[in-house]
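One chain of protein is taken out of this complex; the other chains stay put.
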Amino acid sequence: MHTPLTFWRHLRIAATLLLIGAALAPGYSARAADATSPPNLADVLRGLTVSSFMQKKAASDALANVDDPRTLVLLKALLSGHLYYRKSDKQVLVLSPSGDAYAVRDAVSGKLLGSSDKDGLTKITINNQMRGSLREAIARRSLYSKDRRVRLAAVDEMLDNLTPHAVGLLRTMRESEKDPAVLAKIRTGLALADLNHGSDAQRLAAIHVLAGGMNQTARNRLRGLLRKNPDGGFVEGNATVRAAARTALASIERRIEFYTIVQTGFFGLSLGSVLLLSAIGLAITFGVMGVINMAHGEMMMLGAYTTYVVQLMMPSHIDVSLFVAIPAAFAVSGLAGIIIERGVIRFLYGRPLETLLATFGISLFLQQLVRTVFSPLNRAVESPSWMSGSLQINSALSLTNNRLYVLIFALLVFAALQLVMKKTALGLQVRAVSQNREMARAMGVRTGWVDAMTFGLGSGIAGIAGVALSQLTNVGPNLGQSYIVDSFMVVVFGGVGNLWGTLVGAMSLGVFNKVLEPWSGAVLAKILMLVLIILFIQKRPRGLFPQKGRGAEG
Amino acid sequence: MNEQNLFKRLLADDRGGQALLASLAVIAVALPILNLVVPASSALHVSTYTVALFGKYLSYALLALALDLVWGYCGILSLGHAAFFALGGYAIGMYLMRQIGDRGVYGNPNLPDFMVFLNWKELPWYWHGFEHFWFAALMVMLAPALLAYLFGWFAFRSRVTGVYLSIITQALTYALMLAFFRNEMGFGGNNGLTDFKDILGYSLQSNATRIGLFLASVLALALGYLAARYVVCSKLGRVVVAVRDAEDRARFIGYKTESYKLWIFVFSAVLAGIAGALYVPQVGIINPGEFSPLNSIELVIWVAVGGRGTLYGAIAGAILVNYAKTYFTGALPDVWLFALGALFVLVTLFLPRGIVGLLRRRRMGKTAPTNLVNSL
Partner (left out) sequence: MNGSVFKRVGRVLRGQRGATNAAEGMHTAVPNEVDTTHGPILYVENVTVSFDGFKALNNLTLYIDDGELRCIIGPNGAGKTTMMDVITGKTRPDTGQVFFGQTMDLTRMTEYQIAAAGIGRKFQKPTVFPEHSVFTNLELAMRADKRVWTSLTARLSGEQRYRIDEVLMTNGLNDLRQLYAGQLSHGQKQWLEIGMLLVQSPRVLLVDEPVAGMTHQEMDQTGELLTRLAGAHSVVVVEHDMEFVRSIARKVTVLHEGSVLAEGSMDEVQNDARVIEVYLGGAPC
């Protein structure tokens, strides 16, 4: 019979070699693994299928040292109790719950074996001692991962549980780590360790280090220093340390507050960019042409659905789909706009309230159309990989990529529209018609054509807004409705017929809303916003930036 | 001037109104008989469900009448009139909730179920008094009136008009909807007020109560019509029309136009509140969905279809469109919103004066003054 003891010893030698290799350089460790021809993964795993915890511990330690990308997954599975073995042939399996049953994978190959219940399988149980070493092993392996995010998460986890071993690992790692964010975190960890066990001088230095960061664990630790015992004395005996901790805490909190404000500002600008995108088309149709288009939200909805359809047509090129979707959405919504203008609105010029009703009817119609063609349910529009993730500035401030891109995109659209209005023949004619229709017609401007193009332009921009919205919210038949009141508010607030007003209006409403939100809650913030705008319009019926001159008085 | 004279004067050259009151009188007599006297097996029997449905239509008709006063006569296109309707509904709903007493699921004699569920310990102050019918009835009118007064005072004084006003009214009802969705408001949040048991001691489930509510709706609509008719025939009504068509002129001949607008707006809100109060016991529920901007705008199309500025046109429109809605949502649910959307477009394009305008034009031939059309 195979003696477990010799097996264990054998493993241990290999593991030690491996550990050294891993610590030296990732490239080298791979060679080392080849050189010693280590026990294969299947053998190591088989060592876990025993009942003795001591033997299991040995096997798990061995597993921790096998240089194979699969081990990290297996270690985690073992820790979370998802590792099983079949009683009949001792094959080790990874089970993950799927529905009522479990998806079963072979632990070595990772191949999906199908789904089943747990009959005939035995869970590989672990004890606390194993748990501790498993955590450490996972952390250690993660610390040397090539992915900086994995390393960051690993250090983060270690901060909560700074065993001497972990501190040792961090010290080793400090020498080789290049990434500034990870390095900063390691320093925090070491400072926390010093704070626990170091001399007074070391502790003061540690506090100084902690004061430069914003780590939650560090803040808790610092707060702990200021706490009192039940008998009234301070937990921390050294008054100098206490004072340093107090200053450090204050400076951390100030910094956090600052970044929170920045973050709120970003959220506000992000909301503002959405408002801007939705209102900017309206600023053309309502602001310049004076047409109340209640179907404006549905133009955005069409744009969002266009994105969805484009993605359906090019499922393997999601990353570039948006670049196709933008012109497509512009065309679809713009065309819809032109049809609406030629088919309905042109008969209603000069009768704003009737225009409002007719376009509202169109919006109902379009919503139902989408419900019938697609589904009443929301459709999933995928985000390209470059839109996901976030720009992590520090622990208190991270800007999500999609919001960042939408913000930039909104400004680009705004700039492009300004260019169109100021520099092109169409823009000139639009402005001419909006100022004096009769005169423009007398000068040979085809006012009907200009109306159709202007409306198409406004609607097309709404379509583009829909593409951007599809990256931020659910795409469903009601997408447009939720923005229509807001966009009107923005245009009215900013001043009708003034694109800059729309920009300032959208951004200030966005920021204002987000500033109110933490204080009053999202719904109440929205209500307050509406009430404030209503009051504002009472004071300045022509908005922030009213159109100037005699003509505006009419 | 005695009552009889006034009545005659109001309806003297109002054939639409005469027809309306006559038909109201007919259904007020016929429906209860067909429901209570004619046996259920007979083909002529009218189910209680149908009676309640009619009652619902009638309360909608009263709401449409209210909107016609401000839109048709004063040119204020309110896209938030359902808010007044819903406020009236909530006021009566609160009374009905208090009537449940300890018969709720939690059996708490003082608190409605949803408050018990939210762990509230005592009744909020604004729920006090609603155990009395008279108080609730007063609130049915006062709450919408107060909202209309505050809103109108701000809006009309600062001379917000036209589409701006429309959009602000829409924002108003939208804000109210969001507010009433909140549990903290103390109006049952998402679920609103429901599970009513009885009104004035009569069970809401019984046929007789249903008939009673139906008759109350008939009466309210008839009285509402006469009141509205009185207003539009008075000098006040003529000033309101004058304000609609040439506000500056009205101002420069000495009318404080904002007061006239405010008066008619508040009056209309009160009518809408009463309509809401009749609606809620007949459908058995009131929830924040009633504040939805869509409801208000649907209401506008009732009036537009019937023909604004005629009062009875609005009533006819409300009943017609709602009958169509009941039919479509039962038979072809997908088609309804298409139909409604198309209705908006077609009516504004081809029937700016609604069905009433169409009938009038037919009667008068081609001689109808063209200026009547462009009065929006």
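For reference, chains read A and B in written order, and residue numbers begin at 1 within each chain.
Just so it is clear, a residue touches a chain if its C-beta (ideal position, glycine included) is under 8 Å from a C-beta of that chain, and two chains touch if they have at least 3 such contacts.
The model shown is predicted, which means the values in this text are computed figures rather than measured ones.
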**Item:** Which of B:Tyr90, B:Phe196 or B:Tyr260 contacts the chain that the document leaves out
**Value:** B:Tyr260
**Request:** Consider the whole complex, including the chain that is not shown, and state which of B:Ala242, B:Leu294, B:Leu346 or B:Leu359 touches that chain.
**Result:** B:Ala242
**Fill in**
Residue positions on subunit B contacting the omitted chain are 231, 234-236, 238-239, 241-242, 245-246, 248-257, 259-260, 263, 369, 371-372, 375
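The rule is simple: only the chains that are shown with their structure count from here on.
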**Request:** List the centre-to-centre spacing of subunit A and subunit B in whole Å, with centres computed as mean CA coordinates.
**Result:** 46
**Item:** Partner subunit A, residues of subunit B touching it in the complex
**Value:** 77, 154-155, 157-160, 162-164, 166-168, 170-172, 174-175, 178-179, 181-182, 293, 297, 300-301, 304, 334, 337-338, 340-345, 347-349, 352, 374, 376
**Prompt:** Where on subunit A does subunit B make contact in their complex?
**Reply:** 292, 344, 347-348, 351-358, 360-369, 371-372, 485, 488-489, 492, 523-524, 526-527, 530-531, 533-535, 537-539, 541
